[in-house]
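Quick one: structure below, then a few questions.
One chain of protein is taken out of this complex; the other chains stay put.
Every chain is named by a letter (A, B, C and D) in the order it is written, and numbering of its residues begins at 1.
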Amino acid sequence: MLNTITTATGPTPDAGPMRTHPARIIAIKEEAYAIATYEIEFEDPALKEAYQFKAGQFNMLYLPGIGEAPISMSSDPATPQVIGHTIRYAGNLTRAISRLQVGDVIGVRGPYGSAWPLEQIEGDDLCIVTGGIGLAPLRPVIYHVLRHRERYGRVFLLYGARTPDDMLYEDEFESWKQQGIQLYLTVDRADPSWRGHVGVVPMLFYLLRLDPKKTTVLTCGPEIMIHFVIYEAMARRIPKERIYVSMERNMKCGVGICGHCQFGPHFVCKEGPVFPYAAIEPFFGVEDF
Amino acid sequence: MKRKIKPDVKSKPKLAVFKFTSCDGCQLSLLDAEDLLLDIADAVEIAYFVEARDRRLPGPYDVTLVEGSVSTPEHIEQIREIREESKFLIAIGACATAGGIQALRNWRNVDEFINIVYAHPEYIDTLETSTPISEFVRVDFELRGCPISKYQLLDVITALLIGRQPRTPTYSVCIECKRRGTPCVMVSRGIACLGPVTQAGCNAICPSVNRGCFGCYGPMEAPNTDSLGQRLEALGLAPAEIVRLYRNFSGYAEAFRLASDAYEEKIA
Amino acid sequence: MTTLKIDVPYMARVEGEGALNIIVENGEIKHLELNIFEPPRFFEAFLRGRSFMEAPDITARICGICPVAYQMSSAHALEKILDIQVSPEIRALRRLLYCAEWIESHALHIYLLHAPDFLGYESAIAMASDPELRPAVEMGLRMKKIGNQLLTIIGGREIHPLSPTVGGFYRAPTKKELQALRSELEWGLEASIKTVAWTATLDFPDFEPDYELVSLSHPDEYPMNEGRVISSKGLNIPVEEFEEHFLNEHVAHSNAVHVYHRDHGSYHTGPLARLNLNLDKLTPLAKKALEDSGHAFPSNNPFKSIVARAVEVVLAYEEAIRIIDQYVRPNPSRIEAIPKAGEGCHITEAPRGMLYHRYRLDDEGIIQACRIDAPTAQNLKRMEDDLWAFVPQILQLPHEEATLRCEQLVRNYDPCISCATHFLKLNIVER
Amino acid sequence: MSPETIPKLLQTLEFTKDLPPEQLEKLAELAFEVSFPEDFTIFRETDAGELLYLIKSGQIALYVSVPGKGRKTILTLGPGQLLGWSSLFPSSRKTASARTVTPTEAIAFNAAQLREAMDEDKDLGYAILWRVADVIASRLKATRLQLLDIFAPGREC
Partner (left out) sequence: MPEFTPNIGAFVSIQKSDLQRVLEALKQAGFTLIGPTVDESAIVYGEIDGIDDLPIGWTDRQEPASYRIVRRQDEAFFGYTVGPHSWKKFLFPPKQRLFRVEKKNGSFQVVDEEEPAPRFAFIGVRGCELQAIHIQDRVFLGGPYQDPNYKARRQQVFVLAVNCTEPGGTCFCASLGTGPQVGSGFDIALTELDDTFIVEVGSEVGATMMRNVPWRPTSAFELQQAREALATAVKAMGRQLDTSDLPDLLYNNLEHERWNQVAARCLSCANCTMVCPTCFCNDVLEVSDLKGEQFERVRVWDSCFSIEFSHVHGGNIRPHTRARYRQWLTHKFASWIDQFGILGCVGCGRCITWCPVGIDVTEEIDAIRGEV
């Protein structure tokens, strides 16, 4: 319904929330086979200054001629001028990114999505359970916890990878341990030189003595892994309200208007990717949902 | 008369176009990209394209387009050699991806066919069947259609030049049909249409000219040919008509083949 | 030098797959064959058992370059069986469609396939790398594009159009849709007149065989969709008598059947024949363009086919503009066909020459038998005869150039080998 | 380490901690402490197996020998976990070999004695069987997950 007659020409729609912003790659660090971390900063100084993100959120990365894909931030949210994305070269965009070098430009828009509830869970023991590249969106949590170590109780990091060579951020593990993170690493497939654990990540729960009254579980990884993590956590009487899950769905617009990332009543790009398990329980595990 | 062949200075990706049994229409799509033909020639080195040029550069080729179906014993050897020489091999068109209209022979006796057409059958050397390229070698990408869409072809070439995996939709023709605003010919006129089981890519031209889709882009992802077949019967099509409808330019593609075979059994 | 061996294993810049083998020893041609190894596709065989309504769609797939010709010959032949009289509006739209195909096909041949022979390039793409020639290539491409655009407006797409059918068109374009192309057609008309002048400047070998030129002839217009079959040697028959006069044979070196006249042997069909036999039916600008070219027609020099083709492009553009200006959208766009048994044949003028179709239907409209004689099949024997006559003339040339001249001679016919390899020997096997 | 510490230990280990005191006591009577150096093979695949262990500290790798491919570790066990469950079933053989990764301390039970105790005290038997079943179930789940090879490279956007 029109209230007044607007001008005959009418407004010109701009790119709106779909506008992508050039950002320059300032460092590339190889993490594992076909996985690297890209540190980028916006070309526009004002944007660089204003940009902030929370642990668990994602950006839409774009390359002209290739397209867009959602990638979580893996860097320290306290230093948002330099944004880190850990990328596995698996698809069209990520493979194209693998051909980029320091100084090249990619498009970025964001941040989008929900974050790990870092304030809300202060005082808790944290049990971070993750596999594969799922550690990337949890690294900002670790940085935050290390910055504010006193605000959290015991911190367990349970991390599984396919093989020892697939482990991300290995060079940081020692420092994390020294700062009081209890690190449990496991691999699905070990070579004889591996002295650590073998087996899937959820099996690491058997090594822990968790206090169900004050433990919060944060988990990210393949959905099937999350299933087992939830199972183990619930078996240890950790309430589902204190299990947080980062979900993967097909996020295309990032702003809740394209419909692709629906998960029951939720848009994963908007209300997710981080959900308390209690919010998604009715739909989690429904076949092909 | 001297031949003036300008050498290509810089190293550009090499494109080759090969033909098997076909009508030439799909490779013609490249020449039909009139506005962009010279741009393509600038962007890639057209190393082998007999329809357009005499020059034939040896492989390896970065991108190879293969038109036509395999229908003679020599073809099998040739396609294997071409595969060896090709980094990225694209089968273009219904002949190369499904055997083409000439795959209708696959349901019949070829000797009888030869006798119908030729006075001296002993001169003809042909296989029993006309089959897609993928029956014999690995195919990196398939462009469907009879003929292919030149827009899809350009998109694929552009994608490869830019470094993107080409991707074409695998959903139904109906999506394109509705995007262009054509009222469904089956619902509004009772015209038999394979659109709901056929892969998009043609921009739903047939319904836009008031006729049903006859499936030249082949089966869509997970086509429900059973359900559509029931609907076609309800519209009054005899099983023989349904057989003919499915057994068309991409009729030898598995899902359509099975659907037509099922209706043929009904007749028998 | 009187010994020559020409071996072109895979002819370029023709549609389809063919080879050329010539052996001359001591000035005597020992062996000469145009080997058509394009594999057969058996259209006549698998058309049996298909519905008559499918014939235009299926036969179009014989050739990606001239699908309209197949649609037109089949539709007309079937309409004769089914007693369908199309309206004048449908007839006009069909002529417009044919104009589009002539433009597209001829522009392709003139600029992309044939001109490189005259100018010493291996392809139009190589020609375009010469700054002096690039504008000509670009002009040719745009001329071709306009033909394709017209095909798309009428037929839904340029290759294998979807709208033409038995009885008319599934959908007829609106006048507005056609008029949208009018300014481009005017540009094309200008360009085509320039093209005639340009082709006239090319270098033509001195070669005029004694041809029997055969084409359609229509009392009122330059032939496309209808007419009687006439020849430069006095033939004048209705299309229904085609098979009485023209026979075909299957030779060992070819997957294509050779068509020949029962009394005169090989003959020549296509633009050169059409132009020679229909000079009085040229449209005004086409006539003028031909006069201005400085080449005297009739001419039996096959190398001048390129001029004939260019003149036909002018004609096609002129006719297209006229038809669009007078266009009344056919309503209905097609006459409903009611199946019945019978037999009928027809010839239309494909860009490359006469295209003969004959069908026999049962009372449900299912095809029982058919015969298709494509223009290239009709010309194949003539091409070989041309080579027999031409080769002695080039024996002194360097081998490479002699080879090229032979190829060029074949390319004069714009051979469409894909078309040529699907024949039915009429008097054979009836199931 | 004195025998009195065993009941205390059992109270803290995940496997046994919720058992009532009298059952703990019975178990303690059967239990004895063992320790293994690094890289010590505790049992081998296809062994009959006489002992069960509850790991107190250290890490143990379960591996199978694949002809031509050598030893493949399929699982590691750590503090609190049960090792050698198959010994409980008389007809069963070891399904994998166990070797210490680090020096390991454990509480061991003679399987035959344990079975006897479980037969005598049905409540104890019931409780132990439940726990063993749970362990087997969890190993089965983990094995399935491992089989899925969930971190294998796949297509992405």
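Definition applied: a residue touches a chain if its C-beta (ideal position, glycine included) is under 8 Å from a C-beta of that chain, and two chains touch if they have at least 3 such contacts.
This one's a predicted model, so the numbers in the text were calculated from it and none came from an experiment.
Participant: Under the stated touch rule, tell me which residues of chain B contact the chain that is not displayed.
Facilitator: 36, 39-40, 43, 154-155, 157-158, 161-162, 164, 169-172, 174-175, 178-181, 183-190, 193, 195-197, 210, 220-224, 226-228, 230-231
Participant: Which residue numbers on chain A touch the omitted chain?
Facilitator: Interface residues of chain A facing the absent chain: 1-6, 8-22, 24, 43, 64-68, 90-91, 103-105, 107, 222, 248-250, 252-253, 255-260, 262, 264-267, 270, 282-283, 286-289.
FYI, only the chains that are shown with their structure count from here on.
Participant: Which integer distance in Å separates the CA centroid of chain A from that of chain D?
Facilitator: Distance between chain centres, rounded to whole Å: 36 Å.
Participant: Between chain B and chain C, tell me the centre distance in angstrom, where each centre is the average of that chain's C-alpha atoms.
Facilitator: Taking the average C-alpha coordinate of chain B and of chain C, the gap between them is 24 Å.
Participant: Would you tell me which residues of chain A are touching chain B in their complex?
Facilitator: Residue positions touching the partner: 65-67, 92, 95-96, 99.
Participant: Applying the document's contact rule, which stretches of chain A touch chain D when the two form their complex?
Facilitator: Its residues touching chain D are 34, 67, 69-70, 88, 90-94, 131-132, 160-162, 166, 186, 188, 190, 192, 194-200, 202-203, 206-207, 209, 221-222, 224-225, 228, 231, 250.
Participant: Quick one: which bits of chain B touch chain C in the complex? Just the residue numbers, please.
Facilitator: Within the complex, chain B touches chain C at residues 1-6, 19-29, 31-32, 34-35, 37-38, 41, 46, 50-56, 71-72, 75, 100-102, 104-105, 108, 110, 112-120, 123-124, 126, 130, 146-147, 202, 205-206, 208-211, 214, 241, 244, 249.
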